[in-house]
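Every protein chain except one is present and positioned as in the full complex.
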Amino acid sequence: MSVPTAEEIMTFVAARAVRDGQVCLVGHGIPAAAAHLARRLHAPAAVVVHESGAVDVRLRDDDPLTDATVADRALTHVTLGSLYGEWLQAGRVDLGFVGHVPGAQLDRYANIGSSVVGEYDEPTERLPGPGAAAEIAAWAGETVIVVRHRLQAFVEQVDFVTAVGHGTGPLDRALLGLRGRGPVRVVTDLGVLEPDPQTAELVLTAVHPGIDVEQVRAETGWDLQVAPDVRTTPEPTGTELAALRTLRPASTEESP
Amino acid sequence: MSVPTAEEIMTFVAARAVRDGQVCLVGHGIPAAAAHLARRLHAPAAVVVHESGAVDVRLRDDDPLTDATVADRALTHVTLGSLYGEWLQAGRVDLGFVGHVPGAQLDRYANIGSSVVGEYDEPTERLPGPGAAAEIAAWAGETVIVVRHRLQAFVEQVDFVTAVGHGTGPLDRALLGLRGRGPVRVVTDLGVLEPDPQTAELVLTAVHPGIDVEQVRAETGWDLQVAPDVRTTPEPTGTELAALRTLRPASTEESP
Amino acid sequence: MPKIVDLTTAVGDLVHDGATVALEGVDHLVPYAAAHELVRLRRRRLTLVRASSDQLTDQLVGAGCVDTLVFSHAAGPDGRPPARLLDALGHDWPAPLRIEEHTHPVMAARYAAGAARVPFGVVRDTGTDLPHHTPTITSIRCPFTGSAVTAVAALVPDVTVVHAQRADRDGNVEIRGPVGLQRDAVHAARAALVTVEEIVDALDPAPGAVVLPKAVVTAVVAAPGGAAPSRVHGFYEPDDAALRDWADISADRRRFGAWLDAMAGTS
Partner (left out) sequence: MPKIVDLTTAVGDLVHDGATVALEGVDHLVPYAAAHELVRLRRRRLTLVRASSDQLTDQLVGAGCVDTLVFSHAAGPDGRPPARLLDALGHDWPAPLRIEEHTHPVMAARYAAGAARVPFGVVRDTGTDLPHHTPTITSIRCPFTGSAVTAVAALVPDVTVVHAQRADRDGNVEIRGPVGLQRDAVHAARAALVTVEEIVDALDPAPGAVVLPKAVVTAVVAAPGGAAPSRVHGFYEPDDAALRDWADISADRRRFGAWLDAMAGTS
C-alpha cells in the first residue's frame, strides 16, 4: 500500500479526536471521512450527523463515503432548520468539525475569518463565507478545525471574525455566552495545534512525520509557541490505511 | 331511514359552508364530519387538515370517520408546530372550524369565551380553555363556529375574550391586524347566524326544520336581529343522510 | 443509566419532586403507564405540562402530584374540564393548583423555542385576553418592522414523557401516525423518557413516521399497552367505555380515593 498522503494523515489525526459515543457534526471532505473512519477504528458508537441533515449515518464496512451512501445509511433526515436549531444550537452536538476553506484566515486564538481578507466592504479577497462555522464553533461541545497550514492563512489576528474560537483570550467565550470548550484542536497538513489551557493561545503539540518544527513556524504568522513535549504524529498502520481507503478510494485526487 | 338528528342537521349546514378546493382545518366531532361530508357531496377537492396534524385526508367512500382512518388516509402528518405556524398562522387555511365547547360563551360579535365564566381569577365556571380557537378565528380565511344554542351561552358580551370574532364591530379585525373575514357563519342546533355586513353583528339568517324564530330569540341573550329573508334549512335528502351515516354510524350516540 | 430500563427505575431516576414534567399525546399515544408510575411513586409539587389535559391530568392532579398545570385545553370525553381538576381549582382539594393557560399554538411555539434553546419564540397577536393573566407571554416590537408581536417564553421541561410504537435496542424511537407536540416536547426537554409498545432489533420506519434519534432520548421503557385507554396507531384503538367511565370515578372524592388506593397497591 502506498504511503499516506498529507490529506490522509490529516484525516487520521482528525479521526483520533472522535471519542466513542460522541455526536459528531461533519461536512464534506476530511471531517466526514474522519468521523466515519473513527467509527471503523475506535469509536463504533459515535453518532455521525452530516451537514446535509442526515442523522446517525452508519456506513457498512464496505461502503465508500459518498452522498448516496450517506443518504441511504442515515437513521433519519432532518431539515437544516432542525439540524442547526434543535441539534447544534441546542447543544446536542458533542464534537463539531470546521473544514478547510481555501484562503480563510485562522488566528492565534483560533478565530476564523472565512468571509473576507481586508475590509469587509472593500476586501482584498472575497472568501466563501461562513456556512455554519460560527455556530459550530459557538455551540458544539468542542470543535476541531481542519485547515492547510500556510503563512498567508495563519495570521496574528483575523481581519474579520466570521467565527469566534477563543476570542482574545481564555475568558471571552464565557463573556460572549458561548457553549462548550470551543476549538480544542487544529489539524493542519504540518501538525497539530491546541489552545494553551491558561492563555487559550494555539500551541504546536505535534508535527506530522517528516515535518520539523521550524517548517511549521515558517508557515505561521505569529510567534508560535511549541509544547515542551511536542510529539510526532504516529503513522497509520496498514489496517488503518486500508480502512480509510475503503471509505475514500478517490481521496488522493482531491486537495485537502 | 330515520329522520336526521339535530347534530346531523348541524353537520349538513356546516358542510354546506365548505367550498370546493378550500383548505379546511377541522377538529373532532361535527367539524370533521362536515368537511368529509362536503368532500362526498359537493366539494371533492376540498383539502381536509385535521388538528391532529393529518394533512389532506381523503377518506374512501366506505370509510367511517375514525382516528384510525384519518391517520391512514392522510397524505402526510405534520407536527403541531408546523400545523399552527406554517399552515394556520401563515394563512394557508381557507376555512377553519371552531367546534362546540360546553359552557362556552358566544357574543353578538361572535367573540368566544371558552376559558371562564365570570372573573378570570375567581370564575363562576371554569371552562376547557382555548385549544386553537383564538388562532383559527384570527388567521383562517373564514371561520365557521358550531355551537349549541342556549341562553346561557349566547350572551351580549363574553366575560373573557378567548378568541376574537369581530371584536366590537366591523373595524376591529383590521385594527387588531387579524387576517381574513373572521366568523362568517354560526351553526347552532336551532338555526344559522351570520354577521351583518355593515355592523358585524350576528343576525339570524336561517332556522332549522321545526324551529321558529321566537324559539331562537328565547335562547339568545341579546336583542337578536332577524334577516328579512330568513330561510328554513333544507332537509337533507336520503342520499345525503346515507353519506353522513356512512361517515358517522354512531353519531347519534354523542351530543352535538 | 442504560437506555433501556424498567418503568420504576426510569420514572424514579428522571422525575424528581418539584420537577417540570411534560406528558404529551392527544387521544393517541397518551403516556398513561408512566403517569401512573408517578402516582405510585408519590411525586409531589410537579409542574405538569400537558397541552391537552384530559383524564391523565385529572389523575395526577387528584393524586396530589401537581402544584402547577401548564395547559391549553382541559376536557374529558364530555367536553368539560374533568372533576378532579375542577375540585383542585375550586376547592384546593387535595391541594391548591396554580394554572398557566395558553393556546395550543403558543404551547407549540414555547416547545419550539425550548428545543432550539433560545429564550423566547415569536407568534402573531390574536387579540385574546390570555396574555393578561399569564407571565410567560408578552407583547414586544419587531426590531425590523416596528410591528407588535407576541413573545412566548421558551419551555424547557426537566423531563418530557411520551409513548411511541417502538424503539430499537440503541434507544432510537419511531412514532407512527399523528405526532402532535411530542417531537418538539422531546427536543425541548433536558431529559426524555419514552415508553414503547415494543423493542425491536432494528427500526423499519413507515413512510411518514417520525424518528427520535437516541441522542435525544434518555431512557426507553418497554410498556406494552402503556397508552391505554388511549389509542396507539397500528396497535390498539381507544377504550371508549373506560374513557367515559372515568367521569364517574373522578366525580366523587371517595371513588377517586379507592382508585388511588388500587393504583398504589399495584406498584
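Should a chain be cited, it is by its letter among A, B and C, assigned in written order, with residues numbered from 1 in that chain.
Following the convention adopted for this analysis, a residue touches a chain if its C-beta (ideal position, glycine included) is under 8 Å from a C-beta of that chain, and two chains touch if they have at least 3 such contacts.
Everything numeric here is computed off the predicted structure, so don't read it as measured data.
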(request) Considering the entire complex, write down the shown chains that touch the omitted one. (result) A, B, C
(request) Out of C:A95, C:V122, C:A242 or C:A258, point to the residue that touches the absent chain in the complete complex. (result) C:V122
(request) For the chain that's not shown, point to the residue among A:F12, A:Y84, A:F97 or A:F154 touching it. (result) A:Y84
(message) Among B:A17, B:V55 or B:L224, exactly one should touch the missing chain; which is it?
(response) B:V55
(request) Just name the one of A:M10, A:L65, A:A132 or A:L244 that touches the chain not displayed here. (result) A:A132
(request) Kindly state which of the options A:P31, A:G53 or A:P183 is in contact with the chain not pictured. (result) A:G53
(message) Applying the definition given at the start, please give the residues of chain A touching the unseen chain.
(response) 50-54, 66-68, 71, 74, 76-77, 79-81, 83-85, 88-89, 100-103, 115, 120-121, 126-135, 137-139, 160-164, 167, 176-178, 255
(message) Give me the chain C residues in contact with the hidden chain, please.
(response) 113, 116-124, 136, 138, 140, 142-145, 147, 149, 151, 153, 204-209, 211
(message) Could you pull out which residues of chain B are in touch with the chain that's been left out?
(response) 23, 47, 55-56, 75-76, 85-86, 89-92
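Going forward, only the chains that are shown with their structure count from here on.
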(request) Count the smallest number of chain-to-chain hops linking chain A with chain B, moving only between touching chains. (result) 2
(request) Taking the mean of all protein CA atoms as the centre, name the chain whose own CA mean is closest to it. (result) C
(request) Could you put a whole-Å number on the gap between the CA centroids of chain A and chain B? (result) 56
(message) Counting only Cα atoms for the centres, state how far chain A is from chain C in Å.
(response) 40
(message) Please tell me the distance, in whole Å, between the geometric centres of chain B and chain C computed from their C-alpha atoms.
(response) 27
(message) Residues of chain B that contact two or more other chains, please.
(response) none
(message) Touching at least two other chains at once: which residues of chain C meet that condition?
(response) none
